[in-house]
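Here you go, one structure.
Of the protein chains in this complex, all but one are displayed in their positions.
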Amino acid sequence: MFRYANPAVFMGLSGALLPWVSGAAVIALAAGLWLGFHVPPDYQQGMTVTIMFVHVPAAIVAELAYGAIAFASLFSLVWRHPLADTAARAAAPLGAVFTALGLITGSLWGRPMWGAYWVWDARLTSFLLLLFLYLGYMALWNAIEDEMRAARAAAILALVGAVNLPIIKFSVDWWNTLHQGESIVSGQIAPIFLWPLLTMALGYTLLFAALWMVRIRTEIVNRRTRSLMQRAG
Amino acid sequence: MNSFLAMGGYGAFIWPAYGVSLLALVAVTWQSVAAWRAAKKKLAELERDNP
Partner (left out) sequence: MNGPFVSLLLRDLKLAARSGGGAALALAFFALVATLVPLGVGADLKLLARIAGGVLWVGAVLSALLSLDRLYQGDYDDGSLDLIALSPLSLEQVAFAKLLAHWLSTGLPLTLLSPLLALLFGLPWAGTQALFISLLIGAPAVSAVGSIGASLTLSLKRGGLILPLIVLPLLAPVVIFGAGAVSAALDNLPNGALGLLSAFAAAAVLLSPFAAAACVRLNLAG
């Protein structure tokens, strides 16, 4: 793992991987879309079930990204891995976008089913809180001027958030059952819907991985630029 | 074609959902790549001036 700590090694590795990951993402997304639109209407939801194919993958990546940030933050704090801070920071805007996407598509999915764009479904509510966690994380990075301090503070916040996240989800679930709210996804998913869903989920994840690599590479280049400017100036 | 667009009456929700997803993913991809290109360009210029 520490071999990749060297930025040059990471640049080389990611440069080689990027075309493959991006290509695979495009293929998976195309396949997923094709499968998704050749699906029969669900007996309960009609064709709105197709929204699930863009909602659930976004939700998966939103949570995955936060997990990645938490993992990278742990590396940063415990093992002082030099690229970990960069990786964590790079993932945050991506995670926020996917979370927002999950909220919007979830709302559009809910409207035909519940008659309202928002009914405090447990999953969507947890998502809303997750979005705030992302925003707070990004705000903290931007607010602290010293980069090293910002990195460590953000890492601590990410870990506190990661510990809190299951508790938040549990409490929102608990709250939801108390007030007998509606639920978007109920129980099993029929196999015919599973294939497009998994394919899209794969595509979204690969896309996230590709974009994450691009953003880390960008930050590595920017760091080199900054250090050159400091030496010249 | 019309029934494809109508999607059993739910088209008004399905297409915006896909639309906003496409828009968001394209936008974030474009921004990421643009930032990368700008960074590379800047570094190349600096390295030219400071061999």
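Annotations for the structure displayed:
Every chain is named by a letter (A and B) in the order it is written, and numbering of its residues begins at 1.
Keep in mind that, in the parts below, contacts are C-beta pairs under 8 Å (C-beta built on N, C-alpha and C of every residue); 3 or more make two chains touch, one makes a residue touch a chain.
Everything numeric in this text was worked out from a predicted model, so none of it was measured.
Put simply, the missing chain touches A once the whole complex is considered. Checked against the full complex, the one of A:30, A:116 or A:143 touching the unshown chain is A:143.
For the options A:11, A:74 or A:156, the residue in contact with the chain missing from this view is A:156. Even with one chain removed from view, chain A keeps its contact list with that chain: residues 129, 132-133, 135-136, 139-140, 143-144, 146, 148-149, 152-153, 156-157, 159-161, 164, 167-168, 170-172, 174-175, 178.
Going forward, only the chains that are shown with their structure count from here on.
Chain A contributes residues 41, 46-48, 50-51, 54-55, 58, 93-94, 97, 100-101, 104-105, 108-109, 111-112, 207, 211, 214-215, 217-218, 221-222, 224-225, 228-229, 231-232 to its touches with chain B in the complex.
Put simply, chain B touches chain A in their complex at residues 7-10, 13-14, 16-18, 20-21, 24-25, 28-29, 32-33, 35-36, 39-40, 42-43, 46-47, 49-50.
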